[in-house]
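A single protein chain has been omitted; all remaining protein chains appear in their positions.
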Amino acid sequence: MSDLAVNIGNVRLKNPVMVASGCFGVGREYGELFDLSFLGGIVTKTVTLEPREGNLPPRVWETPAGMLNSIGLANPGISAFIETEIPFFRELDCAKIISIAGKNFGEFVEIIKKIDALDCIDAIEINVSCPNVEEGGLAFGTSPETVSGLVSTVRKITEKPLWVKLTPNVTDIAEIGRSAVDAGADALCAINTLSAMEIDIGRRVSRLGNITGGLSGAAIRPVALAKVFALHRALPDVPVVGIGGITEAGDAIAHMLAGASAVQVGSGIFRSPHLPIEVVVGIDQYCEFYDFPRAEDLTGALNIEE
Amino acid sequence: MSDLAVNIGNVRLKNPVMVASGCFGVGREYGELFDLSFLGGIVTKTVTLEPREGNLPPRVWETPAGMLNSIGLANPGISAFIETEIPFFRELDCAKIISIAGKNFGEFVEIIKKIDALDCIDAIEINVSCPNVEEGGLAFGTSPETVSGLVSTVRKITEKPLWVKLTPNVTDIAEIGRSAVDAGADALCAINTLSAMEIDIGRRVSRLGNITGGLSGAAIRPVALAKVFALHRALPDVPVVGIGGITEAGDAIAHMLAGASAVQVGSGIFRSPHLPIEVVVGIDQYCEFYDFPRAEDLTGALNIEE
Amino acid sequence: MPVDVLGKITDKRIIARDTVRIVIDAPSVAENAKPGQFVMVSQSLPTFDPFLRRPIAISGAEWGRIELIVRVVGWGTAVLANSEEGDQLRVLGPLGIGFPPPAGHLALVAGGIGIAPLLFAGRNWAKSRLFYGETTADWICDLSREKSCEFDIATDDGSVGEKCNAVELLKKKIDQFEHVFACGPEPMLHAIAKLCKRKKIPCAVSLEERMACGVGACQGCTIKTKSGYRRVCKDGPVFDANEIIWEELDERPCG
Partner (left out) sequence: MPVDVLGKITDKRIIARDTVRIVIDAPSVAENAKPGQFVMVSQSLPTFDPFLRRPIAISGAEWGRIELIVRVVGWGTAVLANSEEGDQLRVLGPLGIGFPPPAGHLALVAGGIGIAPLLFAGRNWAKSRLFYGETTADWICDLSREKSCEFDIATDDGSVGEKCNAVELLKKKIDQFEHVFACGPEPMLHAIAKLCKRKKIPCAVSLEERMACGVGACQGCTIKTKSGYRRVCKDGPVFDANEIIWEELDERPCG
């Protein structure tokens, strides 16, 4: 057995496999299916300051080798979240990351003030990349200035590790990543979903109540790998968390070889609830077979001759 | 039978179905399989000023519901192209669009000087969106200023319709599109491939000789539809040519409902060489069934309540 | 508690046009299954076509096996319906809350493939009667082996049973019942909900929505109810008909 533990800045994960925001709740449901302590970490559904009902249904649609969603950050709001979800969440034996989003800097600050005191939270994932909400969301994550402003604002009020979740819907993800890191982010998570839509040609309407949504799943894996690769090349010293299209252990390994220090499994879980655990096992086997004593040695281990 | 003819600015197509650049050569090979006069138009492989060998093999790789390519604009250069390909191309009974790319404005100008005199060319597609070449290519298409500068430069030297082929790898495709149109472009083509990569985890190398490549095929259809939709919303009077993930007639219809005036079929042809013709037939049947007397009425006919 | 297992198909047969009955060996699913619950199913091959599992009602559970009735309406259901005896399916379940305990005599109203969860209910609760509507005879599932509950059949064209729809069947006998469970197309459910409201009979409806996770984690399958958005997979698929905002469902741009 190889040493599977990895560090994302100061956060130590027992293995590099986390579950992605929005695909796992806080683990209640999937916790009925397997022991959550096998996970490297859990990222909560994104929480906002006020409760959000979410977008008009339908909210999900299947696409070739992937899916669209336009959940719209449905969540009970940070206060209710702390009251009803944290008591469950805090007991879990894996890294616990809370994903948050706000309509403006002030909202982010208010949310962080409420969670900074929670010992059980190992890191904060700042979601500036949700394509499914009008305010905040994607608009934040496409401007280096806004990202930089936001991160430096929140950096001042918390010592907790700050991870910034990036959108692929930009010209230069490394530029956005750099602005986040320069402003104090501890790690970069990539990618969130791609802006996308599907059409019901019979009724001539969008397949989603919200018209457009975010594409995830195997279909986007090649895009995600290219973004992780670009981030790691531009910022070799910054921990990158690879997200996008992981549906088997090999995909997670590909993310790590491209430059990720850890991964998050998203919609692949819907196909196969045990996937995160299969990925842990698969990484271990790979490390054994290819003689990597530590999983962290996989990061950026791609051979490139140019 | 409905009226299938559509206009892209001054260019009249007998039907809205073209074949996309790079997927059809100039039609020689597929012309052995079916009568090319059934097509609305053919866009040539992108031609450059000098001959280009193209990128290091392997150049193609299959991905979930799609494929990567890094051909690298392999082509004989404009002079050889005119000599060896135009004699075949000029005889074809469909709209003929030449796709061109240059390393700098000067090269575009030189190419256009050579083709401006060719009567047989109905329009010029300016490829500022190829992810597989170092100079020119994608770098051009991601900056509104560069696109604007390029289009106004070439606008001065030709009366031929100028179509600009846009990349999806940008934060705001409508901004780039607007800069092209303001500078004199007659139509916008969207999308080219998404920057992407795949990894052979066994050998820890990229699947492509050129490391990264462009993603196309069904996997990207939802992204393409969202881009076409965004362009049509931002620029309702500008003809948009929808490209991306068309593998059946319904996909082309979806592109038109989202806002495209015509479409181009790309890698779907590799699955099914007769696809462009099936799409023509399918659009006709759709128009009949849903009572659209003219195919052009499909453009933007999506019902949107917000 | 749901489980995710690989279950072998022990029996498969065609029971109506485009419709198959599949029996799967899955003891840990079967032992907890209640009428109204469902499973998320896919073939066991590593294919992305389709990418997601499909929600299918449990139409029976006995002797460590579950029964599914699948109607082919697209690729996902075609793949399931084409699997063969001996093949393995991935089965996650039982999911959802299922039907409430019936308050006395129970009317089960099925429109089309909505029959599936109601068959399980009919086998479970003796004092029940099934009203089963379809467009035409071909699509009617063979019920000859259903001993446990009585049934009336209607078809739109009268090709079998009465020439009317399931709601009209129910209307004639509704006063005999203290509870109604219904599953089928939304207009039918809406009509039944109105009828039951007028008659002041409690009515539980089983709804459908596109699903991703099926377990309540993704918020993808919500519908608007009088108490806000609810997840069909976790808070349903069975809802009190009075909770539903029917106008929202009717107006849904797509399904």
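Observations on the model:
Read from first to last, the chains carry the letters A, B and C; within each, the first residue is number 1.
Everything below uses one rule, namely that a contact is a pair of C-beta atoms (placed from the backbone, for glycine too) under 8 Å apart; a residue touches a chain by one contact, two chains touch by 3 or more.
Because the structure is predicted, anything quoted here is derived from the model rather than measured.
Of the candidate positions B:G54, B:G77, B:G149 or B:G184, contact with the hidden chain is made by B:G54.
Residue-wise, the contact with the chain that is not shown comes from B:H274, picked out of B:R12, B:K156, B:R233 or B:H274. Interface with the hidden chain, as seen from chain C, comprises residues 46-49, 75.
If you put the missing chain back, the residues of chain B touching it would be 22-25, 28-30, 32-33, 45, 53-54, 57-67, 69, 71, 74, 200, 203, 205-207, 209, 217-219, 247-248, 267, 269-274.
Note that only the chains that are shown with their structure count from here on.
Averaging the CA coordinates per chain and comparing them to the mean over all protein CA atoms picks out A as nearest. Chain A and chain B have Cα centroids separated by 33 Å. For chain C, the set of residues touching two or more other chains reads 48-49, 253.
In chain A, the residues that reach two or more other chains under the touch definition are 63-66, 203, 205-206, 217-219.
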